[in-house]
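Got a structure for you, written out below as structure tokens; questions coming shortly.
Missing here: one protein chain of the complex. Every other protein chain is in place.
Labels for the chains are A and B, by order of writing; each one numbers its residues from 1.
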Amino acid sequence: MGPTGVEGFMYPNEVELQWSILIVLYPFITGLVAGAFILASLERVFNVSAVKPTYRLALLTALAFLLVAPLPLQLHLGHPERSYEMYLTPHTSSAMAMFGFVYLWYLMVVLLLEIWLDYRVEIVEFSQTARAPWRWVYRILTLGSRNISPRARRIDERVGYVITVIGIPSAFLLHGYVGFIFGSVKANAWWSTPLMPVVFLFSAMVSGIAAVMLIYMAASKVRKVAIDMRCLDTICQYLFYVFVIDFSLEMLDLIHRVYEADESFRSLDFMVHTRLWASQVVLQILVGTVTPLVLLGANQVFKFREGARKAMYAAAGCLTMVGIFAMRWNVVIGGQLFSKSYLGYTSYKLQFATREGLGASIVLMLLPFAILWALLKLLPPWLEEKEPAGI
Amino acid sequence: MEINRRKFLILTTSIAAMTSSGEPSATSSPGAYDVHAHWWGMTIDIDKCIGCGNCVRACAVENSVPEGFYRTWIERYEVPPGEDATPVVASPDGGIHGFPPMQGADAKRFFVPKLCNQCAMSPCVQVCPVGATFVSPDGVVLVDEKYCLGCRYCVQACPYGCRYIHPVKKTVDKCTLCYHRITQGLTTACCEACPTGARQLADLKNPSDPVHEFLRNNKIQVLKPQMATRSKTFYRALDGAVR
Partner (left out) sequence: MSSRLKDAAHLIPLVLVVLAGVAVFLLFRQVLVPKTFGQYGHYRAAALDDIRVRPVSFAGQATCAMCHDEVATTRSKGKHRGVSCEACHGPLAKHADDPAAMKPKKLAGTGLCQGCHKADKAKPAYFPQVVPAEHSGGAECLSCHQPHSPQMQ
């Protein structure tokens, strides 16, 4: 008998999975970043004023998750101490090599800059009013200038607009490119499709919008303030539209595979009906996609009471997160469960207390929330509600 | 300096190689070998393979291959009759202990030795983010284990399952086509140990290498030609069932 968990024939080096749950987290987390940023840009560039209450929250959420995004990759490397080589000698033909640069561009040029420009007025105020240790932090953050005259603010506003305009394609690039890492592997029939970057992008928007919505609802509850229902309704409307596109793309991929039925089809079909049934068909499609679509769709057609709406949105948001996580899981783990000989299947043994285990993943998933909490303390996004800082 | 007889032999062959190719090589140490004067590959004759496992054992010894991983391995195919039969494939421990004998004439059976295909357009090299794996000027796909991050992208990109992560070094590992041997005039360990000559090292740049005759006189196929990797491991008598 062959190794445990193996059915049929695997190439002998194929039995062990190469990419673990950490690599599932990576596209999940970067997806949240890209989605949250795109939600923020709705207000700024597309003038959707209804979502304004979540603008700054979305930016801080994006930053919190972006700071954590490289950690699962780093933890997964055999030699994390050599990761700087990606910056020194990036191989231009490698999709992965560009990650470092796309990441730095997005972090430094887009997110940090946009947040800094948007918060500059508060930072300058806090640098004068805050108590001793914090005052110094804010003073460093002012970068030495206290000029918050209306003209200076107008310049900030204009620069910020340009950055957001640059930021949207950057967010698309960040996540579309993560999809390309998988979609460009011609050796792997489960991954290799030009739809992969597009599917990743739309699912990123779905998960990012849902996450910001949930965080907004939770934060309102904690702060005991009323939820702006116009904002929530609008967010869920966008969530519904984007989700419909995302689901259509995924179904297009599925139909295309079934119809073409190439050499990989039998093997992949078997895998979906057995090893991926629970995570793909049940969790991803039925629980994580169809159910939230029905909940959100119902709200586009019928007018429910406020309490019911909140409950439906919260449920839809949570199920969406489950669905998108399952989607990342099915791509990353599913792509490694079948043999490239199409003659067999292996299984993924998720452990808990290992470097790449469930324990590490849970910590990595909680970390962004800790960072977000700190960011919310440092740069409270709610001030606007009391005294509009706008121009 | 003490020169023992094996090194003496190697020295004389490389001097001969040097004088025949005219110029000394660009990389002068160790030994004189012109990286630009060769283009390495391998030929495998399925009809000659008896599944003895000698190649797998030799490779493991020569290259200190960790247990449970394979730079080369043997698959035994059993194709049942019928126009749409799925082959039954086995490779117990990569065939390192050979295969238990089979009886009966009810199926088509044969052995397929596998190793890195030394692709000229190698998908594994394409995806390496840092340049830790590469096609050498003489056509061998190699890994720089001092530079490899261990990101495993190349393992995913190889269509043939030839790469693995070395459990101790934590870097990717694979067949080097015994680069340390072929650059000093020896053949690979697997070819040296193969009792039937099923495997032959081939220098495609050498006009007098028997490989040219082999490719001309036989029906040749590479593994997964649809992958268009320009594989340089050429199979004779490769059945369509082989993946």
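In the analysis below, a contact is a pair of C-beta atoms (placed from the backbone, for glycine too) under 8 Å apart; a residue touches a chain by one contact, two chains touch by 3 or more.
Only a predicted model underlies this, so the values are computations on that prediction, with no experimental measurement involved.
Enquirer: Who does the absent chain touch among those shown?
Expert: Over the full assembly, the chain not pictured touches A, B.
Enquirer: List the subunit B residues touching the unshown chain?
Expert: 4-7, 9, 13, 27, 29-31, 33, 35, 47-54, 58, 61-63, 76, 78, 98-99, 101-105, 109-111, 131-137, 142, 144-147, 176, 179-181, 183-184, 186-187, 189, 192-197
Enquirer: Taking the full complex into account, what residues of subunit A touch the chain not shown?
Expert: Against the missing chain, subunit A presents residues 84, 87-89, 91-92, 108-109, 113, 116, 120, 142-145, 147, 149, 151-152, 155, 159.
The rule is simple: only the chains that are shown with their structure count from here on.
Enquirer: Between subunit A and subunit B, what's the gap in Å when you average each chain's C-alpha atoms?
Expert: Centre-to-centre distance between subunit A and subunit B: 42 Å.
Enquirer: Inside the complex, what are the residues of subunit B that reach subunit A?
Expert: Residues 69-70, 73, 75, 86-94, 114, 123, 126-132, 147-153, 155-165, 169-171, 227, 243 of subunit B touch subunit A in their complex.
Enquirer: In the complex formed with subunit B, which residues of subunit A make contact?
Expert: 2, 9-14, 16, 18-19, 73, 76-80, 82-83, 85-86, 88-91, 93-97, 99, 181, 184-188, 335-336, 339-343
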